Each structure stands twice: as structure tokens, then as C-alpha cells.
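In what follows, a structure is listed as C-alpha cells, so that the remarks can point back to it.
A single protein chain has been omitted; all remaining protein chains appear in their positions.
Let's turn to subunit A:
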Amino acid sequence: MNNSSLSPEQVSPGQVSATPVSPTLATDALCMSYGQRRVIENLDISLPSGQVTAIVGPNGCGKSTLLSGLARLHKPGSGAVLLDSQDIQHLPARQLATQLALLPQEAVAPEGLTVTELIRFGRQPHQGWLRQWSAEDQRVVQYALDAAGLEDLADRPLEALSGGQRQRAWIAMTIAQQTPLLLLDEPTSALDLGHQIEVFELVRHLACHGRTVVMVLHDLASACRYSDNLIAMRDGQIIAQGAPAEVVTPELVRELYQVDCTLLLDPDTGSPLLANVRRVAQPA
């Protein structure tokens, strides 16, 4: 009803039809602890909209903790995660779930669900006890099935799928959530190469359609190949951030993983490749 107080000039048609921008996700002096241990120290990052950001780093560097902080699974010790400059701690759970979808590591579904039934759960934040199904829900579930290339598997039980197909089904669920932001925690960790590529190509497809994707990855080579923006973490700190071709250097690889390597450029894609990877010779 407050709309009546707005003058017509304030809601010009031009403003309404302007292309809306995906909300920005950023952290402000974020500190997170795991038990007694400080895992993330005073972190300030801003995740570029509409791009794929990969977070890489050695085991225990705090990358998964950071992702869980971004998704509000863990409360920060201090500082904040900001969604469009608003602290996500103050957002209602359901509202956050319409802005930000999360695919946790090794997600498990209740026994016996089919692909479509799983994807339908993605509509949950848009539904309620009194609004259980709409034309919109129907359309979006169908879209998610198509986008993830699962049309032919729609009625298969999840247990009957291959690892890559199952992971695509989970991503399809987050697609159905229709959030501009998508967080993936090691989406390919348990998959073989072919299935990894299936998942990465789907992620690229989503970014092409305007979604902001943030994924934690183990594999630096895949991160270079499939991300626009790379965040390299060590000991809870960011040691490099930017386009993979610019930030990935032998020095960075050594700092992250204690290995020496030769960097090549992929002749087809221009993304950095790691060759001749070997342990750093320990000074005697």
C-alpha cells in the first residue's frame, strides 16, 4: 500500500525494464572457527556476479568452511557474509534459499526417490503448506530436467543412476531452486573423468545463463579450465585471486601444495596446465 506514496517519476518504466543484476555475495572481515581452531581469519572477498569462481587450496585450508559460511551453515565467529550488502544472518531461512542454493559434499537422498522427485524438492523455498504446486513449479522442474540433460532419466530411482548422472540430478535440484547464486562443495570429488566433465559443462552452462557459481575444488587443473575467477586459499587466508591464466604460477602452486611444476598453456583453451609435478626438494 506504500506504493501510493511513490510519485510516478520514481517508478519510471525504464527502471523496471532495466536488466536486473544478480545479487552480489561478499564477506566482510569474516572469521570462522571449527571448534577451538580458527579456520578463517579476517577474510574479505567479493564474488563476481555471473561468473564461475573456484576456491582451491590444500586440505584443511578452510575452503569448505568458507563455503559453509557463505551458505550460512556455520555462524561466523565475527564479521559477516553479505548478500547485496545485507548480513545473511538476518535473512529469513526461506528467503535466503531463494537467493542462494547449496550442493553439499556427498549429498544423500532418502532411499527410493526418483530424479524428478528429487528435483521437485528444489521448489521447496518457493512453496508452502498452502501453496504446494503451481504452473511455475511444473515449468521450472521441467526446465531443470532439460538443462541437466536428464529428460530420459526423469523417472529413474536415484540409486539406479551413475555417479555423474546422480550428481547432475542434484545440481538440477539446485537449478529448480531458481537462485541467482549457486554454491557447490567439491561437486566432482567422487567422479571419474568423464563424469567430472559432465558436471563441469553443466556448471559452465549455468554461468552462461547468468548464474553466479562458486565451487570448492580439489583439482587445480579443473579449476583453471572451468572457472573465470580463482581464489587460492592457504591457512584460512587468500593468497591469490583472479583469472586462472593470470594468477596461476609455479610459485603459487608451490606455495599451495608444496610441489614444483612446469606450467603449460592448453593450446585449445589457453588455460594453465600443470606438468612434471614433483615434490619440492627439502633443503638438507
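Here is the rule we use: contacts are C-beta pairs under 8 Å (C-beta built on N, C-alpha and C of every residue); 3 or more make two chains touch, one makes a residue touch a chain; residues count from 1.
By definition in this document, contacts and distances are computed from a predicted model.
Among the names given as "Iron ABC transporter permease", "ABC-type multidrug transport system, ATPase component", "Cytochrome bd-I ubiquinol oxidase subunit 2 apoprotein" or "Lactate utilization protein B", UniProt records the absent chain under the name "Iron ABC transporter permease". The residue from A:Leu96, A:Ala169, A:Met215 or A:Met233 that touches the chain not shown here is A:Leu96.
The residue from A:Leu30, A:Ile88, A:Ala109 or A:Val253 that touches the chain not shown here is A:Ala109.
In the full complex, subunit A contacts the hidden chain through residues 19-22, 68, 71-73, 93-98, 100-104, 107-113, 116-117, 120-122, 124-125, 127, 129-136, 138-141, 143, 155, 157, 174, 177-180, 206, 209-211.
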